[in-house]
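Only one protein chain is missing from this complex, and each of the others stays in its spot.
Should a chain be cited, it is by its letter among A and B, assigned in written order, with residues numbered from 1 in that chain.
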Amino acid sequence: MTISASRKDLASAAMFLAIGSYFTLEALNYDIGTPFRMGPGFMPVALGGVLIVLGLIVALTAFRGPDTDEPTPFPWRGLVLILGTIVFFGATIRGLGFIPVVFLSALATAFSSRANNPIAAVIIAVSLCALCLLIFVVGLGLLVPWFGPWLRF
Amino acid sequence: MDLIASLGLGFSVALDPVNIFYCFLGVLLGTLVGVLPGIGPTATIAMLLPITFTLSPATALIMLAGIYYGAQYGGSTTAILINLPGESSSAVTAIDGYQMARQGRAGPALATAALGSFFAGTVATLLLAYFAPPLARAALNFGAPEYFSLIVLGLLVSIALAHGSILKALAMIVVGLLLGMVGQDIYTGQPRFTFGFRELFGGLNFVSVAVGVFGVAEILRNLENEKTREVMVKTVKNLWLTKDDFRRIVGPVVRGTAIGSLLGVLPGGGHILSSFASYSAEKRLSKHPEEFGKGAIEGVAGPESANNAAAQASFIPLMTLGIPAHPVMALMVGAFILQGITPGPNVINEQPALFWGIIASMWIGNILLVVLNLPLIGLWVKMLTIPYRILFPAIVMFACIGCYSINQNIFDVYAIAIFGLLGYLLIRFGCEPAPLLLGFVLGPLLEEHLRRAMIISRGDPMIFLERPISATLLGFAVLAVVIAVLPSIRKKRDQVFVEED
């Protein structure tokens, strides 16, 4: 598909419209209130409206001409591994405990770079695990079990 | 008691070897912990607070103050080196500081931050010594309408943060403002945009958002094209400032100090605006505004000075009125109380040695900070030579653990991932994250003050124009817009003339 418009601008416009619409629609469920006692819906509805308008203007400006720079490749591997790891960390830190979670997370993150081979990744994970344990748990007294309740039977 | 005698008393306390030692220890620990990605001053102090329990009150508070500026300085170091701001003020430092680091100028950037902070700290300490009580009084004239107008002014002025499309920057501010609305509405208790999760009632955590849109997004961008592009720093050119650098930072440091000192005294959110305001001012005044966002040293010097001046000045409402201006100061109140001292108007009279001792120690703390950090610059810069493939897993881990440790709230960790993705997409689409963060920190304040002002005025919006300070601030806001729009009007007019010729 060839359009004579800036993909970047169109994409950001779409994002602004999406965010603006979500906040506005959701906020319409809340009380708007009166000028004297504004309700919880007042500001989000107003700001969401502003964002929708801005999104429309950005969309219009997109048609001034296409982007000049080449789009860069999408780092799928990094996206999945890094974002997945962060979610994994949050979901398991209380259950699995510090050492297993940090080790596994560091391992997965290290793998998101193609520059790391498996051995390097394991070395990075082990050393990071030790370092973090030393700094946060021993040094700063973060209250988290070394091995969590899911591993204790 | 006159000032000289008071300061003499203060220095006799602050120069006590035990106090100097703990001040140094505080600055050192603060720097080391503050440097960890994802951990800002609030988290640092919360974690180190228990260490001070066993000390005498003056020593404990001197050490805590040391931890505070150490942490603040450490946070700037992380922002500059790896683009991971731990609080809103260092988010501004990250804009140009990180670009400097990428150009191999991490050394000068760190040195500028240290020198700027030292100058600002010195001036703000003097200010505190001379004018604390009257300044605090004056700040009380700021009520909800004044804060609302101040924030509007701040938002409009800060459009200068953008170095690309102004339109997108505006939209990003609004996105930030909206994200700031997430959580329980303080007026009605209504949970908003929480998807029913109680963990989101307190709103999104600033550190998660900042670490996501700055740090994680940057990592993702660096992973885009690993084969063809050397991601991290080019060769480190020099560690110290050149003559030209010195010339360039003098003005920003002085102006930043002035802006920070003024805004920092306001307990209702002035300190947040200080570094953003300073950045905007420098960009407007610069002969080369196009360099901002691409590694302008002024963009580090101004905000860092403003931030440190504001940090110091925010002790004014705390020590003279007992009012905490921000979460760090609230922690300090807790520390005071644990030491058996309730901060308030009486401290200065009932505990002069303590009051002046802390003030004097602030200055000593700033000296120690410079002494400690200038030699450390070499070490920090060395850290950048660690291959990126090793560095970034460490950044991700530190960020996760750091964010989790603040509130033990796993949603703060999830938020990093969500905002990492959002930040990455937005950068791809040519939008910058700094305005989003500004909107995010100011959003709740804007709403809170607007609604409170309207309640106090019983629904009459004229309150913003009837109160002189508020009206003046709004006047400035209009002026800022006019100045921003003028060049483009002039350009169009010039074009019209060209066509007529």
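We take it that contacts are C-beta pairs under 8 Å (C-beta built on N, C-alpha and C of every residue); 3 or more make two chains touch, one makes a residue touch a chain.
In this text, contacts and distances are computed from a predicted model.
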item	value
Which of "Putative aliphatic sulfonates transport permease protein SsuC", "Tripartite-type tricarboxylate transporter, receptor component TctC", "histidine kinase" or "Acetolactate synthase" matches, in UniProt, the chain that is not displayed	"Tripartite-type tricarboxylate transporter, receptor component TctC"
Contacting the left-out chain in the complete assembly, out of B:Leu9, B:Leu25 or B:Leu49	B:Leu49
From B:Leu36, B:Met332 or B:Ile416, residue that would touch the chain that is not displayed	B:Met332
Positions on chain A contacted by the hidden chain, ascending	94-95, 141, 143, 149-150, 152-153
Absent chain, residues of chain B that touch it	46, 49-50, 53, 140-144, 184, 186-191, 195-199, 201-202, 267-268, 317, 321-324, 327, 330-335, 337-338, 340, 342-346, 407-409, 444, 448, 452, 455-456, 458
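The criterion applied here is as follows: only the chains that are shown with their structure count from here on.
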item	value
Mean-CA-position distance for chain B and chain A (Å)	22
Chain A partner contacts - residues on chain B that touch it in the complex	33, 36, 47-48, 50, 165, 167-168, 170-171, 174-175, 177-178, 181, 185, 187-188, 190, 192-193, 216, 219-221, 223-227, 387-390, 392-394, 396-398, 400-401, 404-405, 408, 410-414, 416-417, 420-421, 424-426, 428-431, 446-447, 450-451, 454-455, 458-461
Touch list for chain A against partner chain B, complex	8-9, 11-12, 15-16, 19-20, 23, 26-27, 30-31, 34-40, 42-44, 47-48, 50-51, 54-55, 57-58, 61, 71-75, 77-79, 82-83, 85-87, 89-91, 93-94, 102, 105-106, 109-110, 112-116, 120, 124-125, 128, 131-132, 135-136, 140-143
